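Structure in structure tokens, see below.
What you see is the complex with one protein chain gone and the rest in place.
Up next is chain A:
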Amino acid sequence: MNATSAEQASAPVTEDALRSVLLAGERPSRPGPVLTSLTFGWRALLKIKHVPEQLVDVTMFPIMFTLMFTYLFGGALAGSTQEYLQFLLPGILVQANVMITMNTGITLNTDIQKGVFDRFRSLPVWRPSPLVGALLGDLVRYSIGSAIVITLGLVLGFRPVGGAVGVVLSVELLLVFSFCLSWLWTMLSLILRTPNSVAGVSMMLMFPLTFVSNIFVDPKTMPGWLQAVVEVNPITHLATVVRGLMHGSVPAGEIGWVLVSSVLLVAVFGPITMVLYRNKK
């Protein structure tokens, strides 16, 4: 291994150097929760830099889904692929983001198994900051995923009537919702033992959550009971909002719904996550 040569070249630890390092001068003052969370977010970005393969899901998923649904179902569902794209693209954007949030739990589960999390937990910092930081880092992933879906959509002929403002607003709302939904996955990642089981359970929740919604089709043709389910699914409201904003209308009531469900997600799963995190073995 090439590590050995470097190790031999570097001087062993000397007592003088160690002494000067231990006399570090005044202790720094304790940083606040925002700074520590952002610092953990910086760690997440560094990990993307060193392990860019982890972006496969945010790039391939959205491309695959957009192409598949547009061309497989577009003609059958809406008469033409072009027309379906106008309806589908905002929905696919929602689905892509929600799918990407799943990775949060899987990554966190892998991460927590490692000793470095013990060190984080033994630091005198605001306790949720390692988790909040990881979720902040994920915002970058969501943004990349969204950019890919929207760019691909524009290339295929999607024309948002709401213009750039509508698109940007809807992406921002998506980021807020995704950040809040992630606490569900962080909770799961602390309950389940292996990354595989996290992935399995997440999938099981994810499919009904995204498909039993108005992302792909108008729920009018569904049986009544299913329509009722679709109606309470927060993903439905999110898709309605994104669709509305992109096509030039501002569904204020629906936006309120999305924000309320976002707050509820954090209010319920945030504290459960923290209790689990605190008592993690």
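The criterion applied here is as follows: contacts are C-beta pairs under 8 Å (C-beta built on N, C-alpha and C of every residue); 3 or more make two chains touch, one makes a residue touch a chain; residues count from 1.
Everything below uses one rule, namely that contacts and distances are computed from a predicted model.
Participant: For the complex's missing chain, which UniProt name, "Nitrite reductase large subunit", "Acyl-CoA dehydrogenase family protein", "ATP-binding cassette domain-containing protein" or "CO-methylating acetyl-CoA synthase"?
Facilitator: "ATP-binding cassette domain-containing protein"
Participant: Given the full complex, what residues of chain A touch the hidden partner chain?
Facilitator: Residues 1, 3-4, 6-7, 9-15, 17-24, 27-31, 35-36, 39-40, 42-43, 46-47, 50-51, 114-116, 118-119, 121-125, 129, 279, 281 of chain A touch the chain that is not shown.
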